[in-house]
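Note that one protein chain is taken out, while the other chains of the complex remain in position.
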Amino acid sequence: MSGATLETGERTRLLVGGVLVVVAIAVLSTTVFDLPVADILTVGFVERLLQAASPIALAAIGGLYAEKSGVFNIGLEGFMIFGAVTAASVTFLLGGEGPNQADLWVGILGATVVCTLFAFAFAVLLVRYQANQIVAGLAVWFVGLGFGPFLAVLLWGNRNSPGLTSMNDLTVPVLSELPVVGPLLFDTSPLVWLAALVAVAAWVVLFRTKYGYWIQAAGENPEALDTAGIDVARVRYAAVVFSGAMAGLGGAVLMAHAGSFTGTGDTMVNGRGWIAIVAYLFGNYNPIGAAAAALLFGGLDMLQIQFQTAGIELPNRLVNLFPYVAVVVVLTVWGSTRMPSAVGEHYESEE
Amino acid sequence: MTGTTQPPAVRMEGITKRFGDVVANDAVDFTLERGSVHALLGENGSGKTTLMSVLYGLYEKDDGDVFVDGERRAFDSPRDAMDAGIGMIHQHFQLVEPMTVLQNVILGHEPTDGGLVDESSARERVVDICRRYDFDVDRYLDTPVRDLDLGARQRVEIVKSLYRGADVLVFDEPTAVLTPQEVDRLVDVMNELTAAGRSLVFITHKLDEALAVADEVTVLRDGEVIGTVDAADTTEQQLARMMVGREVLTERRPRERDPGPPRLVAEGLHVDGDRSREQVTDVDLTVHEGEILGLAGVQGNGQTELVEAITGQRSVSAGRIRFDGEDITGTSRRRRIRAGIAYVPEDRQTEGLVQEYDLVRNALLGNQTVGQFVTRRFVDWPAVRDHAEAIVTEYDVQPPTPDARAGSLSGGNQQKFIVGREIEHDPDVMVAAHPTRGVDIGSIEFIHDRLVALRETGLAVLLVSSKLEEIRALSDRIAVMYEGEFIDVVDPDDVTDEDLGLLMAGRRLDAESRAGSETDAAEDEVES
Amino acid sequence: LGGDGDGNGTGDGNGSGGGGGETTGVAIVSSPAGFDDNAFNDLALEGLNTAAEEYDIEINQVEETEQAQYQSTQANLAQSGDYDLIVLVSYNHTEALTQNAADYSDQNWMLINDYVDEPNVAGYSWANHQMSYLAGVLGGTLTTEELSGGGGSTTPDDAQIGFVGGVDGSLINAFERAYVAGAEWVNSDVQVNVGYIGNYTDTSTAADIASSQYDDGADIVYHAAAAAGRGVFEAAQENDRLAIGVDADQSVTLSDFQDVIVGSAVKYINEGTREVAAAAAEGNFESVAGQNTLGLEDEAVDCVIGQAYEGQLPDVALQNLEDAKSGITNGDISVPCTASGCN
Partner (left out) sequence: MTVLERLALAAASTVLALCIGLVVVAAAGYDPVAFLANVFEGSFGDASATARTLKFTTVLVLTGVAVAIAFRAGVFNIGVQGQFVVGGFVTVVTILWLAPMLPASPAAGVVLMVLGTFAAVVAAGLYAALPGVLKAYAGANEIITTIMLNFVATGVVGYLVEGPFRGEGNRAPNTARLPEYVSLPRVVFENPDFSVVGFAVALLVVALVAVLMVRTTVGYDMVTSGYQQAAATYSGVDAKRTIVTTMTLSGMVAGVAGAVFAIMIQGYYSDPAGIGTYGFDAIAVSLLAANNPLGVVPASLLFGGLDSAGSYISINSDVPVQLIDGIVGLVVLFVAAPELFRMAARRTGLGGEER
C-alpha cells in the first residue's frame, strides 16, 4: 500500500480502539442498566448517527487537507457558521418561506461558493501575508459568530431564520425495502452519500494523485516541493480554499438537515467545527479515517441520546461531556498523532 | 575564451548576489564544460552555495548572465532550471521524510494515468536509472525516506535529479556526511555520469577529493573567484593556499605525555535507537586521562547512539557508564554536564545552537547550572555576554559580535562557536562528534589544535568523525564501530587507511585483508 | 452625573422625545440567551412594544450575554437616569440586582423569573410547572387517542410521550417533572422519554433527541428548549408525529409547523411586561412592585390548542384540560415543583 499513509497500523488501532470503546460502553451500559441492546442500537440511531456525522466529516476532510499542506485551519467552526447562514439565506432568497428542494440544493451550492470565496481571502492572509494561523483561525470563528447572526438579523430581523425546508431522503426503490440496510443506505439523506463520496474522493486525491503528493510535500517539506518546481503557495492556496469550501459545505449540510438556521448563542454549529478538527487528528490525517472518526463522534453523541431515551438517569450535563473525555482518553491510551512537520511555518521561496 | 567547438554546458558571467550588506557573490565567472566535473572550493561562507543557487533558480541574481548550452537563460524558479536540465543535490537534502523513496523521486514530475499517479511506469523508469548507474535505490523504493540513512538519502537525491532529466548536476558538499566507502561509491557514480555525457559541479571542502574527481577546480574566497585551475596541474597545497592564503597540513599529532588513569568507562553497553532497535551492542569503552580515543565507523553503525548514551541524552538498556569511577548510567544529561562532560554535538543546526538566539543567549546553552553565570537560578547576563565575547574573539567567529543571530552565521562559524563554548566549559571529558564537519581548512586546523591542547592538559577526549585523516591525525587509539559493536581498537600508527576502511566494512584484520576489496557493508545501511 | 432618575417625569433632554416631558423610558436587558430566542426574551420585549402602542414609551433594547457584566450594565443604565423602568430578563440578573436595587434605590426594576426584596423591584414569575402539567395532561390524553388530523399521528395502543429540555438544571427539571405528573394524572401507565440538549441553540441535537424518542414509540413530544425547540418540530414532521410547543402559541409563531403542533404550554410574559410598563408610564409602579407569581388563577399560563387542531381534538382532551385546570386552581391537584423550580 501507499507509504504515504502514515503509520497505518497505529491509525487503524486508534480507530478500532475508538469503535471498541463505543461498542463496549453500549454493551456494558445495557447490561448494567438491564436494557436490551436492540433498544439502544436501533436503525434510527444509525440513521441519525450518519446524518450527525456528515457535516463533521466534511469539515474534517477540509481541515485535513489544509493541515496536510502545512496550514492549520482552526477556523473551521467559523466557516461552518458562514456555510449554514449562507445556505439558509440563499434558500430563503430563492424560495421565500416556502422553498422547495431545488432551492435548498442551490442554497447548499451557494454556501459552498461563498465559503470558497471567504476561504480564498483567508488563504491570502495566511499564505501571502503569512498570518499567524492560530490567531487568524480563531478570528474566523469570532467573525463567523459575529457576522453570521448579523447577516440573519439583516435578512430576517432575527438571528434565527424562519423555517425553510429540510433535505428529503433519497429513496431508492426496491433497495430501500431491504431490512436494516435499506432504510440506512437507500432511504436516507443524499447529503450523507455526498459526505461519503467526498471522503473517498478525498482519500484518492490525497494518496493516489500528484496533487495529493504535492499537498503532502507542502506540509512536510515545502522546500523539497519548491525545488521540485511546484509552487508551494499555490498548493497551499488550493488546500486552504478547499478546507473552507468543505467546512462551508458541512455547515450547509447541517442547515439542510435541520431545515432552518439558528444563530443565537453559539449558533447551530455549536462546536462541530472543533470536533471536526479533533476528528481528522483522530483519523490521523486520513480522509477515510477522519470520516470514521466523525462517525465515532456522531455515534457517541447519538448513543448518549439513546441512553436518555431509554431512561437511563444520568446527569445530562456530565454525560454530554463524554465525547470530549473520550477524546482525551483515547489520545492518551492509543498514542499520538504526528502533525505534518511544516505546519504553521510560512514558506517563502526565494525569488 | 574557450576553444572547444561545443558551447560549455553552463557559463556564468559576472554573477553578483547580495544579501543585505553581505556580498555573497561578487562578479563571479564560472564555466562548466560538457562531460566534465568542475570542483568548487572555498572556505565557509565564500559563496559556493549561493552561486549554485543562482544557477538553480533559487536565488535571483543582482547582476550577471547565465548561459546554458550557449543560450542566455534566466531562471525564475527551480522548475525553470530543471526544465533546462539542471539538477541540484543540496547540502540539506530536499526530501519529504514520510513519503516513500519512489514518491520522492517523482515528486513534481509524476506520470499519470487517468488522473491517478502511475506508480508502476514511474517505478520502471526509476529502476531503469538505477540499473544504468548501478544504484541500489531500486531496492528500497517503497521505504519511507525517514527510514534511510544519509548515504542512501543522497543517492535518492541523485536519482531524483536524473529522473528529472538533469544534464547538469550540482553536488553541494555531497561527501560531508559520507563514509569513505560511500565516498568511493559516489566517485564511481560521478564517473559514470560524466561518461554518459552529464556535467557535474562538485562543491567540497576536501582537497584530495576535488583533485581526485574534478577536471577543473575553481576557488572562491569572500564571494570572489580566486582562480580556476586544471586539476591535473595542481596540488593540494596550491589549492589550500588559494583558499586561505597559506599552507595547511594535517599531520599526525602524537601525544607528548603518557595517558593517565581511565576517566570515562563504559561496560557492556546496550543502547536502543529511535525505532527501538538495538543500535549499540555490548560495547566496552575506556577513555583515559590525556588521551584522544577516535571513534571511526560508517555512519549509522551506532556511533550516534553511543555518544548520546554517554552524554546522557539517550537511555541505556543494559550496561554501565562510569565517570572517574562513579556510576553515571542513570543520571540526567544535566548532571553529566555539571560533572564535566562537554559535548560538541553531531547536529549543530538543531542541537548545538538555538538559531533564533543571538550568541549571548547561545553562550548559556548547556551552561545553565554553571555558577559563574547563574546564582540560584538567576542568570547573570553581563557575565554570559562577556563569555560570549571571549568565545567570539578567541575562536575567530565571524561576524565578530555576540549580538549576531546564530542562524545568520555560516555553518563553519557556527561550529567554531560551539567548539569554543564547549571547550571553555572547562570540561573533564570532551565528546566531540564531527567537530570539523563543514568547517573550512583554517578553522579545522584551529579546532584540531584545541582538541590536542585539551588532551595535553589531561582531558579524556572521545572523537567521532567520518573523516579518516582527522581520526588518524588526532587519535591515540582508534575504535572502529560496526553494526553496533566495537569491531576492533587499533593504534593509528599500526594501521593503514585501507585497514581502517576494511574494519569499518566489518572485516576483521586477521582475516584476509586486501584493501579495496568489495564490501557488503553498504547493503546493510538501509535498514538502520 | 445628573439627577439619579427621580421617578418618572424627568426623562428629559435626551434626543428624540420631542412630544413633551411625558415620554417614559424603558430599558430591557436580555438574558444570556439573548433576544431572538422565540421565548421569554422576545415575549418580554413584545409586551413592552404592546405597551408602547398605548403609552408614550421609548424602549432601549440591550443585549448582554455575559452574566458577569450584568452588574455594570444595570448600573450604567441606572446611572444614566434615562429610564423609568429597567426590565431584566431571567434570574441571571438576580445577583447583580441584589446589589444594584439597593445602590440605585430611586430606579424602578422589573425582574423576570425571580425576585429581589426591595421596594423598587417588581419580581414576576410564571408558573411554568402549571402550564407544563397541562401539557402533560394534553400529551397523556392524546397518546391513546386516534388522531391523524394534520401532519402527524399517534399510536393509540400504547401510552408513550416525550420531553426535550434545554439545559439539564432545576429550571427545566420543573417543566419535566410537572409534565410527567400531568401525563400520569391522565394515565398512570404512561411512559415518558426524557432528553436534554445541553443548550438552547442546537436545533440538530434537539431534532435527534426527539427522533430518538419518536423511534422509541413516543407520539407526542413537549419541548422546553427555547430556540432549539424548533428541532423537535422538524423531527415531528419527519416522523409524522406530534409535538407540544412552549412559552408562546408556537403554532402561530412557527406556523410552518402548524401541522404537528397539537398545542402549546403558554405563559403570558408579554402580559406581565406590558402591565409593568403601563404602571411605570402611569406613575404607579408601587402597584406592581413586590413578588408576583402568575399562574392559572391569574390566567397567566395556559395550555392552548394548536391552530390546525382547533376543533379537531377529541372532547376528552379538552375535558381533561378543563378538569386539570380547575383541579389545580382549587387545590385538588398538587403540581410538583414551583414557579422557582424543583428541589
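Per-chain numbering from 1; labels A, B and C assigned in written order.
Just so we're on the same page, a contact is a pair of C-beta atoms (placed from the backbone, for glycine too) under 8 Å apart; a residue touches a chain by one contact, two chains touch by 3 or more.
Predicted model only: the values in this text are computed from it and were never measured.
Visitor: Among the chains you can see, which ones touch the chain that has been omitted?
Guide: Visible chains that the missing one touches: A, B, C.
Visitor: Give the residue, chosen from A:145, A:195, A:215 or A:247, that touches the chain omitted from the document.
Guide: With A:145, A:195, A:215 or A:247 as choices, the missing chain is touched by A:145.
Visitor: One chain isn't shown here. Among B:108, B:352 or B:492, which residue touches it?
Guide: In the full complex, the listed residue that touches the missing chain is B:352.
Visitor: Using the definition of touch stated at the top, determine which of A:37, A:102 or A:135 touches the missing chain.
Guide: A:135
Visitor: Can you list, in ascending order, the chain C residues touching the missing chain?
Guide: 27, 32, 60-69, 71-73, 75-77, 79, 90-92, 94-95, 98-99, 103, 113-114, 167-171, 199, 340-341
Visitor: Of the residues in chain B, which ones touch the absent chain?
Guide: 312-313, 332-334, 336-337, 343, 345, 347, 350-357, 361, 364-369, 374, 377-379, 381
Visitor: Residues of chain A in contact with the chain that isn't shown?
Guide: 125-126, 128-136, 138-150, 153-154, 159, 271, 274, 277-278, 281, 315, 317-318, 320-321, 324-325, 327-328, 331-333, 335-337, 339
Keep in mind that, in the parts below, only the chains that are shown with their structure count from here on.
Visitor: Which chain is in the middle, if each chain's centre is the mean of its C-alpha atoms?
Guide: Closest chain centre to the overall C-alpha centroid: A.
Visitor: For chain A and chain B, what's the span in angstrom between their mean Cα positions?
Guide: Distance between chain centres, rounded to whole Å: 46 Å.
Visitor: In whole angstrom, how far does the Cα centroid of chain B sit from the Cα centroid of chain C?
Guide: One centre to the other, that is 76 Å.
Visitor: From the C-alpha centre of chain A to that of chain C, how far is it in Å?
Guide: About 35 Å, centre to centre.
Visitor: Check each residue of chain C and list the ones that touch at least two other chains.
Guide: none
Visitor: Flag every residue of chain A that touches chain C in the complex, lowest number first.
Guide: By the definition above, chain A touches chain C via 39, 42, 44-45, 48, 52, 97, 153, 158-160, 162-163, 166, 254, 257-260, 262-268, 270, 301-302, 305-306, 308-311, 315-317, 320.
Visitor: Touching chain A in the complex: which residues of chain C?
Guide: 33-38, 65, 162, 167-169, 193-196, 198-205, 207-209, 211-213, 215-216, 226-228, 230-231, 233-234, 238, 254, 256-257
Visitor: Looking at the complex, which residues from chain B come into contact with chain A?
Guide: Interface residues on the chain B side: 53, 56, 58-60, 76-80, 82-83, 88, 90, 94-100, 103-104, 107-110, 112, 115-117, 142-144, 164.
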